[in-house]
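Next up is a structure, given as C-alpha cells.
A single protein chain has been removed from this complex, and every other one stays in its place.
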Amino acid sequence: MPEAAAHYEPVIGLEIHVQLATKTKMFCSCALSFGEDPNTRTCPVCLGLPGTLPVVNAEAVHYALMVGLALDCEIAPRSIFHRKNYFYPDLPKGYQVSQYDIPICGPGRLGDIRIHRAHLEEDAAKLVHAGESGRIHSADSSVVDFNRGGTPLVEIVTEPDVRSAAQASDWLRLLRVTLRQLGVSDVNMEEGSLRCDANVSIRPQGSTELGTKTELKNMNSFRFLERGIEAEIARQESIVSEGGQVTQETLHFDPRTGSISSLRSKEEAHDYRYFPEPDLVALAPTEEMVDRARAALPELPAARAARLEGDLGLHPDDARLLAFRTELGDLFESTLAADGSHPRGVANWVTGELLSRLGEREPAQTALEPAALARLVAMVEDGDVSGSAAKEVLGVLVEDGGDPEAIVEQRGLAKAGGDELEAIVEQAMADNADAVEKIRGGNPKAIGAIVGAVMKATKGTADGGEVQRLVRERIES
Amino acid sequence: MSDATELTGAQAAGEIAAGKLSAPELFEAYRERAAGEELNAYLWVAEDAPAVPADAPLGGVPVAVKDLFCTEGVPSQAGSRILEGYRPPYTSTAVERLAAAGAPILGKTNMDEFAMGSSNENSGFGPVLNPWDTGRVPGGSSGGSAAAVAAGLAPWAIGTDTGGSVRQPASLCGVVGLRPTYGAISRYGMIAFASSLDQAGPLTRDVTDSALLLRHMAGADPCDSTSTGLPEEVALPSAERLDGLTFGVPPQLTGEGIEPGVREVFDATLRRIEELGGSLEEIELPHSEQAIAAYYVIAPAEASANLARFDGVRYGRRANGAGDLLSLYEQTREEGFGDEVKRRIMIGTYALSSGYYDAYYGSAQRVRTKIAEDFRAAYEKVDLIVTPTSPTVAFGLGEKTDDPLAMYLLDFCTVPMPLAGIPAISIPGGLSEGLPVGIQLAGPAFSENRILNAAYALEQAIGFDGSAARA
Partner (left out) sequence: MIDREQVLYVARLARLRLTDEEVERMTGELSTILEHIETIGTVDLEDVEPTSHVVELENVLRPDEPRPSLPRDRALEQAPDSDETGFRVPSPSAGQ
C-alpha cells in the first residue's frame, strides 16, 4: 500500500536477546549446551530444585560490560537483579532472574539508533512439543529439556528510532557484526543465539505522539524480520485507514504464509510481580572491571568504516563493506601495510574483482598474499599491465599464489606499446580496409573491428584507448 | 546406656574423645529413642551410624535436622505433602559441614509446612507435641527439633529461624535456640521460606553446645552469594559475670502483651543480670510496633515466589487426572499445600501485584530500614538487648488455630531481629505454671561471641533443670 504508506510513518523499536558464549550458565556451573541430548546439561540449580541458590557468572558480567561499552551505554554504578514471576514449564523456578528498574547498561547508541538499555538475565528451557521430538507422545503432551535453561542472555532494548523494515534489518546486521567482533556471542539467528522482537506502531506523517504498538515475536532471520515488520505495518495501515483501532498484543509472524497471528500470552494478566532477587547481591562494576572490559574491545565496525572513509578517502560503500566483512577489511589493511600508496585502488580490487572470485571463501582460505596484491595494484596504477590482464593475474594469485611480475612474464601479459603496437595497428588497418572505409564514410563504430583485431594480436594486453587513438591518427592524417 | 543420653553434645563428644563412650553405641541409643518416640518430632530416622573419623571434633555425636535441610537420598519434605517422599540429589552446606565435623544426621524433624507457623500445627504430617505437656504445642516452625532436644530424643539439633522459628520453639520447649547474624551460615540446601530472612541455627540443651554447633556450621559458602560467615572464630563461652555489660530493655517488647507468668520470670532475670554485675538501661525501639506488619508482607512476598517452583513438573507431588497445564498447576498446588501456606502465598502475591507493590512491599521495606536504624541507635548505648522470647508459655493444641492474625501477633518479640539481620539467642529463664519461659538476648551483627558469653553466665546463674521433659 504505497498510497497509505505516504500517510503513515512506522515507529519501530527492537528488543534483542543475545546468548552469551560463556563456558557455563548464568547462575550455575553447567557447561552451555550445543545440541547435546536433552537434559544432560542440568544440575540442582538450573533445575530449580528446592534449596538451591544462584551465583552470578563473572564472565557473563564481563561480556555484558563489553556490550554496554560497545553500544556507548552508561554503565550503572550499581545494578540489581529482580525476579520476574510467571508460571510456564520452561521456567523451573516459576520466575526468571532478570534485571528490571536498574539494568547494568543504561542509555547508549549504535549507528543511527539509540539504545534504551541492556541487561543480564537467564534464558528459559526448551519445550519439545509432541511430534517435534520424533517420538510418539499423546498429541497434547510436551517434553521439557532444561539444557538451554539458564544460558546467560544480554537483552538489548532500542528506543523507537527505527522507521522502516529495511532500516531494522540493516541496523540488526550492524549489531550482529558488532557483537561477533566483540566475540561475546555466536549471534546465529537460525540457532537462536540472536533473537529479535519488534515493537511496531504507526502514526500520521508529521505526528509526534506514539500509536498503539504491537510486539512481533522471534523472527529468526533478517529476511523474516523485514517481511514480518512490513506485513505488520501493512496490517496496521489497513486497520487505521479503514477507521479501525490497533489493539496492543503480542503477534507471531508465519514466514511460510506471510500471515500474522495473535499469540496466547504466558500469563493471561501480564502481572509479573517484579521484586528484588533476595538470593543475589548488587552488581557494582568497579573501575577495574570496566577498564578490563574496555581493554577487551576490538575496533568496532562502525568505527572502522568511519576511519576507512575519513582517513583513506574510500567510497562509503567500500568502507562499510570492508568494515562489516572483517576478514576482507583485514586483508585490505595488510595490503596497504605492504604498499600504502594506492588505498582507493586496493579498495576497488578487494571489494570488486577479489570479492567476486572469493565466493564462499575468506581471503585466508586462498593462496593470495597481501604483498603480492599490493604489487599487482601498483602495476595497474603505473600502467604496466592492463585491467583485463590484471584480473587474470589476480585469478592466479588467488588460486596458486606467486609473484605478479613473474606471472605477467610467463603469460606474456605485459602491456604491449610503442613501435611494436603501431606496427600491429597498421597491419590490422590493412587487413580491415573495408572498416577503414566505413570510418572515413562517417561510421565511427566500425573502429571496433580494427581494435578487436589488435586485441586478438596482442592477447588483450594492448590498451583499448591507446589503440583507438593510433587508428584515428592514421585515418585523419 | 541411658545415662549417655543425659550428656550434652559437648560432654558426649568429650567422653568419646576420652575413649569412655563409643560413638556407634551413642548413635544407636538415640536412634532407638527417636524411632520409638511419641511426640511426632521425627519424620525420618537414620538406619545406622555412618563411620566418623576418630579425630572429628564433634566425635560422632549425631544431630537431628529440620526437615527443610536437603539431604542427599533422604526424605526432605519441608513438612509439606507437596514434597511427600522427595529425596534430593544433593546435601545442604550446613548439614555437610556438621557431618564433616563429626555430627552425622540422626533424623529429619517435623516442622510447620515450609516453616510457616509458630505452633507446628501447620505440618503436613501432623502436629508435634510438647514434651513438657503433650496437650500443648512445642512452638514453631522448628518444633520437631526443639521437642526432640527437650525430650532427649537427640543430643542436639538444627533448625531455621525466619521470624523466630528457632528461638520461639526453644523458648516453649525449655532449650537453647540461637539465630546467628544473617549470612553467618550458608542457606544453600535449605528449602526457602523467605530468602532475605531465613537463617539456620542450633537448638541445644545448653549454651556451650550452641556455640559448638555454630562454630562448625558457620562460614562463607561459594554456593550462597549472601553468606559472609563470621569475622572471628566462635569461642566456647566461659564468662561467669556480666561486669561492664549494659543490657537494653525496650518497653515495646517487654510490656504490653506479655503474660504475667512470663513477666515474672523476665523480671527475675533482670535482677540476676544486675547481681552478675551487668547494668540495665531502658531503650526505645519505636518501629518494632510495625515489625509484624512489615514481616507479614516481606516474608509472604518472597515465599510466594520461592514456592512457585512446586508445580508438579520436576519433583514432588502431581495431581492425578489434571487435564491441561493450568489444571495441572492449580490442582497440584491446591492438593499439595496446606491452609497456612496458601494464605501466605495469597498475601504475598497480592502485596506484589500491580498497583499494590508500593503500598505494601515498598512500604514494608522502608519500615525494615527504620527498624534496622532503631537497633543501630540502641547499640550505640547498650551492648545487648534483653526481652522475653515469647509473650506466652506453650499454649494448648488447637487453641489459636482459628485466628491466624492472633497467631502472627505472638511473634512480636522475635520478628524485629531478622528484619535487621542481627543475632539473638533464647535460653530457658525458668518455669511458669510448670512450663518453660525463654529469655532472649540480642546483639549487633556478628556479636555472637558476646551473646554466647552473656547467655552462658546467665545460664550458670539460673541453673535451669530440663530433665523433667526427658523423663
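Think of it as A and B in the order they're written, each chain with its own count starting at 1.
The rule we apply is simple: a contact is a pair of C-beta atoms (placed from the backbone, for glycine too) under 8 Å apart; a residue touches a chain by one contact, two chains touch by 3 or more.
Everything numeric here is computed off the predicted structure, so don't read it as measured data.
Screening A:V61, A:A118, A:A305 or A:L336 for touch with the missing chain picks out A:V61. Residue A:T42 is the one among A:Q19, A:T42 or A:S386 that touches the chain missing from this view. One chain of the complex is left out; on chain B, the residues touching it are 86-87, 89, 182-183, 196, 222, 225-226, 228, 287, 289-290, 292-294, 296-297, 304, 308, 311-318, 322-331, 333-334, 337, 342-343, 345-347, 349-351, 353, 359-360, 362-370, 372, 404-405, 408-409, 420-421, 445. Mapped onto chain A, contacts with the missing chain fall at residues 22-24, 29-31, 37-44, 47, 55-61, 78, 80, 87-89, 127-130, 133, 135, 137, 139-146, 264, 267-269, 271, 273, 275-276, 278, 280-286, 289.
Just so we're on the same page, only the chains that are shown with their structure count from here on.
Each chain gets one centre point, the mean of its Cα atoms, and the points for chain A and chain B are 58 Å apart. For chain A in complex with chain B, the touching residues are 44, 47-56, 83, 85, 87, 89, 92-95, 140, 144, 271, 273-275, 278-281. Against chain A, the residues of chain B that register as touching in their complex are 68-70, 76, 78, 83, 86, 88-90, 92, 187-192, 194-196, 222-226, 301-302, 304-305, 307-311, 313-315, 324-325, 329, 349, 352-354, 357, 361.
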